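Removed from the display is one protein chain of the complex; every other protein chain stays in position.
The letters A, B and C name the chains in turn, as written, and every chain counts its residues from 1.
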């Protein structure tokens, strides 16, 4: 259904911005995995507002509670229910949203679909929904790391026109986390931070690209023909708020090459099949080939800006709306753990599916 | 499962390149829709090899038979089984493929996954698998047209560096079909055809971009939060062979704008809510907003080239492989009906889901 | 997945007996339905331990909280998260269960499957899991009643050898609720209560039959061929703890008749098609025919008894185990709301599926 993701490692998120909280139920987790809130909280801290001067200042601790699915510090194989209380509920900060649709937000489309909407904080359309994904993704990453030797990383590759040179085969987590924009190229990171601060001051916003990478995935994960690994990754990424594009391996750029130039030749290396280039991005015919998987996701500039913009009211009259209070000049630093989470959720699901049919 | 697509309008494709045929079972089709092979065959003709001098010359009529699900020319609401016999089976044309993995094909990854592979014609990895999708898509397009007033189109937007200027809001089917490359901009089409012919003669291949558009989709289709319309479209497109990228609306280009510039203002027009720009591509927060939906899909240059390339054997020794016989210098003209089909499958599924919950 | 039920009205339950609570996420609920805890609590009160002298005395208020999915007293169309805290956690009352498998409970099979188990209170195998079902079922019943005019009822039909004569076409809710055993036949109810009290004093238990009925279901709900209405009802009932059998309409008894005797003749009545008998139980070929749907479910005698019984330890040694403290002499009075809930969940799911394809 709409609010679930995954076939065998299946998550269901719930919650609105200003309700009793947000959460996720994780079904299908293997038993006997060591798991505590300490495995999950660090990723929520990387996702939460207020973590640095370049992200939205909303003040929430986003403390996760494990309500079920573990016993004496280990997973039971039963559903893991994770919950984060909403704290910073300030419906009064959004009263104009009660009657006006914010441009390029989902206020209008939710209203068109459901005939009702929870306007405080955007309700279900709030990025708070991703808390459940990031929490579940932390579990998925742990399974991938401990049971399959797979490492999942993501980082900011581009902010507007500032492009960072990063080698997806070698990038390290600590380099990504060494600055507040989560770009492992320090020179580019500094420029990005300056640009984002400028946007914040201007009440405007910028978008960019997050690159995701998975290393250590063995050849053979993924499914013909609809549940191709890249298809599931594309869906996972485009299901994140504010995303507009996805490309894997050579992506859109690959179309400038001819077939002769674009093909990845196979060579034996260390007794294993390898490709000497990786334009395929680690996936061929929907199935991993053992090379690093890497892809890029475009996030549009965040829609809330501190400027008056044309819009319409809930009773269908033209009006204007100006964002007030806090705004997020760039979602990218917080999107990094979201991309990691969705990548890990796709991969662990395919790992289990592979075991089932071919294990 | 891996070979099924859709929740309520669900298709399951089957078949290998050189087995008894390829087909599809369509489950969930509304009853009492007029349906005959004549509704389906035209799209298969647009998909099939040998239709023009710029596509692969494989000689198959690809005649569809309806085996179930209709009675006296109307759908029953029961599964529609569609079958196309394989005719041009020439396993001898592929004997080198028996022992060698073709670079940037799925030979190696299927073998890594399953420990067995049907090497003649690539087996399940053959583009013949898309016959089932295109056939099912023809039904989906008919439902959208007749029951929901929605028109789905696709066309070639770019071949390598040749970019066609096309207005997705106005493009007509007959303009798309007026040339063999399926690009509605005639000047660009001529250049594209010349480039593809050059590639064919050179034994090489080129890729490019297919743009898809859906007009007439009402506001309110799509689901929060994982089954967003754009997420399902992204998955649908990336599940097509040879695809590497997907972008909707402003896509990757949108990140060059600031939020102020990028947002789509709302205005009332003709008593309905409209946006004055359409950078959102017709979808906001995963749900259609009533504007035309448009997106682009990158297809890499086809992998089979008539040149010697490095590869490895099934028993893991370095070797080389040179494509022989026929090759497809550009998949794009045949990809157009595939993109249409997958778009229609996503939309009709969401149309039915919308009826179920909100109808 | 294992912990979800339903296709379009989909519930996911979570929680162990002695963890942070138990709950359910309801996905796919139509929007704009009036909903508050007051719609759900009464069914939880009918389900909870300690409600009368003939059920298990566990002391839990089982207060439901709605954490998401509603706004200003109406459903949003987004996931409804319901939570009931665990209060009466007394792990010390179960210490023998830590090392011994209770006979005819699921202790051993969970351990065999997962290699780990939450022994306090039986963990996930506890009947507390049904709280989520009953809570979700209350919403399903409300939708059926308000949007489709369908009434769902269940009652105790038999306790061991005491069989109540009840007309499923006429039985009323208030008659069912008029006594603590939930049998609408008062004479039979008194005998049942006496038998259960005797069992309680003897530290033993009895089982019996709950009959479920749905009135007002229009002709046409249900799906060929696997998701037949009776098949989904059978699965729903056999997924309840302690169930061993299901029969619809004439059931096992129908095999004593010949075809001539067993068939339900059709006759027009009030301008509508009716059957003059209802051996089909309101369903033919998996699809409702407009007659009342009725079926029976067998619940075995509860497994916890206050007598020493042979069993084995977690390290595989023969031993004995005697139930201590509180026990449930008969699950039937509390099973009534469970049967209603599962019936309603099946029906509302099929109502939505019918709308999607044939609406």
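Simple rule for what comes next: contacts are C-beta pairs under 8 Å (C-beta built on N, C-alpha and C of every residue); 3 or more make two chains touch, one makes a residue touch a chain.
Keep in mind that what you see is a predicted model, and the values were worked out from it rather than measured.
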Option from C:9, C:110 or C:155 whose C-beta touches the chain left out: C:110
Chain not shown, touching residues in chain A: 7-8, 28-31, 77-78, 224, 352-353, 355-359
Hidden partner chain, residues of chain B it touches: 1-4, 7-8, 10, 12-16, 19-23, 25, 27-28, 31-32, 65-71, 74-81, 83, 113-118, 123-124
Residues in chain C touching the chain absent from view: 1-5, 7, 13, 101, 103-106, 108-110, 112-115, 124-125, 129, 158, 160-161, 199, 204-209, 218-228, 230-239, 241, 243-252, 254-268, 271, 273, 275-276, 279-281, 283-290, 298-305, 307, 309-312, 316-318, 353-354, 358
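In this section, only the chains that are shown with their structure count from here on.
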Distance-maximising chain from chain C - centres being C-alpha averages: B
Chain A-chain C separation of Cα centroids, rounded to whole Å: 39
Distance from the mean Cα position of chain B to that of chain A, given in whole angstrom: 26
Shared interface positions of chain A, touching two or more other chains: 1-4, 7, 13, 113-115, 124
